[in-house]
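Omission of a single protein chain aside, the complex is shown with its protein chains in their original locations.
And now, chain A:
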């Protein structure tokens, strides 16, 4: 039997025919990147291929890399293997990677969500023979409410904080959640202030031509009084730090899919937990996989064992695969990891002064 077009190796997902890797976690010559989060876009590869909208964030996070970018639907050919990208709806610039050779089609989902968040290009199902999917929230207890309802709650909470003289801090990671929050806040209520780590990402996206609502970076010169009348978007790593405490008294809201569970919410000790994720929920995962018409689906990270068993029971041909994406299965710390790695994985001389500050 011929070798499958994509294989799972200890460096990442590998295409031998095309001699490239998808989201490899060890240095390789050619890396195709689904999106710019730290557990998918590692430093140290010779050549990178990613979506146009990931360009500036990748350069900001990884420094001077050899980067080629393409548009959704556009394709390039390597050794007869056709590589193309389709929107994954996870964050701005996130792509599913479609790989085709001699009529056989594989799709690597990267991370994805099926709901249109109004800022990332919406997820598009791609027909394929083999689908490599994430399943971070592959448990039926995870079902998301429509985004409009969640932001009604977020804006209502901000409004009530203003009425009670509390500052408002909303926490979500810097690429994805931060912009999703920013674009859905009710700006009639006040101004949006950002933590440096988030503003750096915003700036990178703006350089990339993405239109974001106006924000103001918080610096040592910022007026505490003014900031307290607006809303602060901060990364998870800032929770409980002196940086955050200086805006007190405040109410802090945490945006994460893990907030669906009361225990996880209480553990975070957030004043408000908003159940908001950039990953597909249970129904989203099942419908996305179904829409590919695939012969076989491979689950890379999340509740892989449970989800694989369920898919097989309802008639899919599903397999569990071990990768380094998303941190450990069932791991509540995933959301934070991104932020810490974002700082620690930059080559030292590439770190901006703000980041050095934040890293301390």
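Criterion: a contact is a pair of C-beta atoms (placed from the backbone, for glycine too) under 8 Å apart; a residue touches a chain by one contact, two chains touch by 3 or more; residues count from 1.
Rule of thumb we're sticking to: contacts and distances are computed from a predicted model.
Enquirer: Any idea which of "Cytochrome c oxidase subunit 3", "DNA ligase (ATP)", "Extradiol ring-cleavage dioxygenase" or "Phosphonate ABC transporter ATP-binding protein" UniProt assigns to the chain that's been left out?
Expert: "DNA ligase (ATP)"
Enquirer: Looking at A:76, A:162, A:239 or A:261, which residue reaches the missing chain?
Expert: The single option touching the absent chain is A:261.
Enquirer: Out of A:13, A:126, A:139 or A:192, which is the one that touches the chain we can't see?
Expert: Checking each option in A:13, A:126, A:139 or A:192, the one touching the absent chain turns out to be A:139.
Enquirer: In the full complex, which bits of chain A touch the chain not displayed? Write them out.
Expert: 139-141, 143, 260-267, 269, 271-273, 303, 306, 309-310, 313, 328-333
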